[in-house]
Structure formats: C-alpha cells, structure tokens
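One protein chain omitted, others in place.
Up next, chain A:
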Amino acid sequence: FDPYPPLRRRGQLAALSIAAVVIIVGVPLWWRTTETYRAWLPVSQIKDLAKLQLHLSADVEVVFARGTVTPEQQKKVPLTQTQDEEHDTTLRYRYETKYRTATIMEEDALKKPTAAEADLSLHMLSESPCGSLVVYVIPESSSLLPEDVNVYIGQRRTALVRISAQMRVGKTLEQLLAQLEPRIKQVLQVMSFSHTDITVALSDRVRFRPGNKESIADSMRAFKSSPGYEITFSLLNPDPKSHQLHWDIEGAVQTYIQPLLTKLSPLANFSIDSQTLYYTMLGVTPRFDSSLEAYTLNADSLAHVINPVEARLGSNAASSNPVLNFLLYVPDIRHSPLYIHDHRKQEVPSNAFHSPRWGGIMVYNVNGFYGSETEFPVHVNINMAKVMGVFLAQLRLLLGVQSLSPPPGFLVAPCGSTGLADWELDRLMWSRSVENIATATTTITSLAQLLDQIGNIVINDNIAQQVSSAVTSLQLAMAELEVGNLGFALQYSKEAILASEKAFFDPSLLHLLYFPDDQKFAIYIPLFLPMCVPILLSMLKIVSEVRQRRREKQAKKE
C-alpha cells in the first residue's frame, strides 16, 4: 500500500526541488549580485596609526673651543648623551647630543673678527644636514660676541655660546655639562622644534585646546600645508593718466623671490604670475591729515580694502592650490601721498599690511619722484628692492616662518639674501612634516570610518591602493622622524598627504543612495513574495502530510 499516489509524489518532488533550487542557487546568486564591490583596506594598520605616537629626534653637536675645557675635562670628551622628553604619552622628543673638541680649522674660523664671518667660515668647513645643529662653545675671552650677548644664532645651522669663567673652573665635566644644558635647551627652542610649534601643527586634531594667543594667531595666519601654492603679484594703478608705472617684475622675482622659493622647494611647488590692473580704486576713502599734508588710512578701515579689490583679481582657473596675492598700490595723484597709520596714529614704516591666509598690500607713494610742473603722465620706475623687501617679509609670515622674539642675551643674525635662514627652514620642515602626518592620518582614519559606517559605498581597487600607499608612506615618515632624517620624513609625509587626499576625494566615493527600510521592503516584496508564497505553502502541506502519516502509523501500531 503506497501512501502517496504517483502523481502526488511527483508534485511533492517538484515542490521540494524548486525550494532546493531557490535556497541553494537563488539566494547566494541574489546575495552576490546585489553586494557592492569593496576592496580590502588595511584597517588594523589604520587603527594603529590613529594613535599617532610621534617620536621626534634631533641631533645636536656641541663643540668646545680651546679655553673652554680644562685638560682633565677634555679627557672625557668625546661623549654622547641622549635626552628624552615626553608629553601626553603621544609625543616624545629625543635629543642626541654629541660633545667634542674643536679641530684646528674650526679654531681658526673662530678667530675671525666678527661673528658673521666666523659663521661663514665655519659653514665652509662642514655643512650640517637638515634637522641637526652645531653649537660652538667659546670662552669668555673671545671677542666675537658683544658684551651683553651670550648666544649668537647664525644664518645656517650653527650657534655660538659663550660661557663664563665660573662655569668651567674647578668643575668636573658633568657639572660643566649640567651648567651648559639650560643654555643649549634655549638654543634648541629657538633653532629646532619646540613643543609649542608641534602642538600648533597638531592643532587640527586637538582643535579646542586654547594655546597662547601668539600661537593661535600664527596658526590662523599661515597657509595650511599644501602641495603647491600660487603667488600673484599685482600692480594697481588707479590713475594711468597721471602715472605711467614701470616695474621690472620679472627681474625682481628672479633676483629676490626665486631664491627663497628654491630654498622652500622641498616643502611645496610654487608658481608665480603677475598682472597690472588699471582704474582699480581701494574702496576706502582716505582721510586728509593737514598736519602731515598727506592722506592717511587708519588700521580699522584696512579690513574693508581687500574685498572690492579681490573681485577684480583673476586667478588661475586650472589649479586648486591656495593663492597668495601681493598687491602694490600706487595712489592716484589726488590722494598722494598716502600713509597707513596704526592704532596709535603712528606711521607704519613699511606702509604695508597683510591679511591672514590671503596675502599682502603695500602702498607705494610716487609723488616724491616729480615736481608740480611736470608733464603728465609721468614715467616712474618703481624701486623693486624696497617693494620686494616688504613682500618677502609678508611672504615669510604667510608661509609660516614665525618671527619669534628670542630670549634675552640672544643675538639672531639677519636672514641672508634668500630671505630664510637654514634653521628657519628646519623649523618649517619640522612643523610641516608633523602637520602633514597629522592631516594624512586624520584623513585616512575618517575615510576608513566612513567606509565602515556606510555599507553601500563601492570601494574600487584604485582607492584601496591609494589608501595602502598612504599608510605605507605614513609609517615610513614616522620612522624617519624617529631617526631624525628630516628631509626624508618631509618627503614621505608629502606623499602620504597626496595619496590620502586622492583617496578621500575620489569622485566615486559619493554615497548618494540612502534607502530607508520601508523603501527596501517596497522594492523586494512584489518581486519575491509571489514566488515564495507557493513554495512556502507547498512546504507546509508536505510537512502536515508527513505528520499526518506518522500519526496514522502510530495509530496503526496501537
């Protein structure tokens, strides 16, 4: 007795096989075709990087000239010391100090009449790699430094420190070094990285920690680290009928600005252009001051000068790099001469002002070049050296070279013709490397978090590759910083920034589709419900029949 007639059995088999096909073949197929392609990202490495434990290291060489150490002390030299300074468990500064005595040639160099010449000849002897410092300790009998100055900071990477007799007589080497240490530390604060600089560079990540006012003003004034900058020099001539201005901008840029930019080339690429604008007024009416027989602009009205002018300035449409604008304004004949006054009604010697993260404006008066009886228009040759001196100073400030007030007893050499001392470049490189590393880490971490949160975004292979290369570059940069190779660290940090920005701003990462749950149901139900209902019902029917048969069997047994 066959409980199931053959037709019945065939129907059951059909239902079972359809259900099997749907579950075994259909569901995985649907899953695979609707999942988004997500390439693998090194998430664990990114998490490690997010802790951002920076270890900075600087090499200092302390050279004792003749007369500073006694022969017994000299026996213990050369000597190497390492000092660690920890902040917040995430920052560690290491100073590797090597002590040695001066060579004959260095002694000769230190016998030069002035400190500047000594600096130059010491530089001829050996060039220190970037990131390192050499401090020459000279006896009090030396005539290199004036009376009240104890420390001279040169244009390159050397400093001269004078010690007094009581510091060295009758002391052991350790005591001498201990006495010297605070002075060396001061020099390091000026010439190498300081904790304030590093925290300002990291201010992106720890935004709301209020530092001191100067550091915040500095961080607001300087442009953020970018792979390239555009510099535009504009000559504003509101009165071409009276003044025919001629400026040798190409020569001036080549002579005065280009050396600085070449020196800064490890940091970023610079592109320079220039333009002349006619009939562009300042937008603020200056006031006539009869006591000075001149027109004045006071500091409060300067803020409103920039906007009307900016609408007329062009910019390079092709690049998205930040633009630094330097404007040279020659006042029209009816408002000449024009002077800028500060809050205390004193004249500003440079007759110029600058705006943070924008650029600078200088007012150049030409009324002194001609008398009242001349024929108009007057041909005027602009003194580019004076103009570029001001623009160079503004460019330094806007790029982040801070002019710090040195501690008392310090004499800082004026920066050379390039406009930038080597140790200033080092400081800039330290803070830029740290800033780049911090920014790249933040970008990568937020990208990883974003991709994790939003499951619908497709992660292409090129994005995964950019992320991996950014992670590698970051690890290399941090390793180089730890060792003290500043040049390589900066280069790797730049690569890391480029790769991370490329990955983050890739156009394919736009999460456009947000599906609320009711919309998802509304799409799937008409597709799958008609198919699933017959299958489910037949399954239920099979199950109930099997149960019934079992019950009958049980009943038969008894």
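We take it that contacts are C-beta pairs under 8 Å (C-beta built on N, C-alpha and C of every residue); 3 or more make two chains touch, one makes a residue touch a chain; residues count from 1.
Simple rule for what comes next: contacts and distances are computed from a predicted model.
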item: "Ribonuclease P protein subunit p30", "Histo-blood group ABO system transferase 1 isoform X1", "GPI-anchor transamidase" or "ALA-interacting subunit" - which is the UniProt name of the missing chain; value: "GPI-anchor transamidase"
item: Residue, one of A:86, A:250, A:289 or A:552, that touches the chain absent here; value: A:250
item: Hidden partner chain, touching residue among A:103, A:319 or A:462; value: A:319
item: Residue of A:273, A:310, A:482 or A:545 touching the missing chain in the full complex; value: A:310
item: Chain not shown: contacting residue from A:38, A:171 or A:221; value: A:221
item: Identified contact with the non-displayed chain, of A:101, A:445 or A:491; value: A:445
item: Residue numbers in chain A that touch the chain omitted from display; value: 50, 204-210, 213, 216-217, 220-221, 224, 248, 250-252, 254-256, 299, 302-304, 306-307, 310-311, 315-320, 322, 340, 342, 348-350, 352-358, 360, 362, 384-386, 388-390, 392-394, 396-397, 403, 414-415, 417, 419, 442-443, 445-446, 449-450, 453-454, 504-507, 509-512, 514, 516
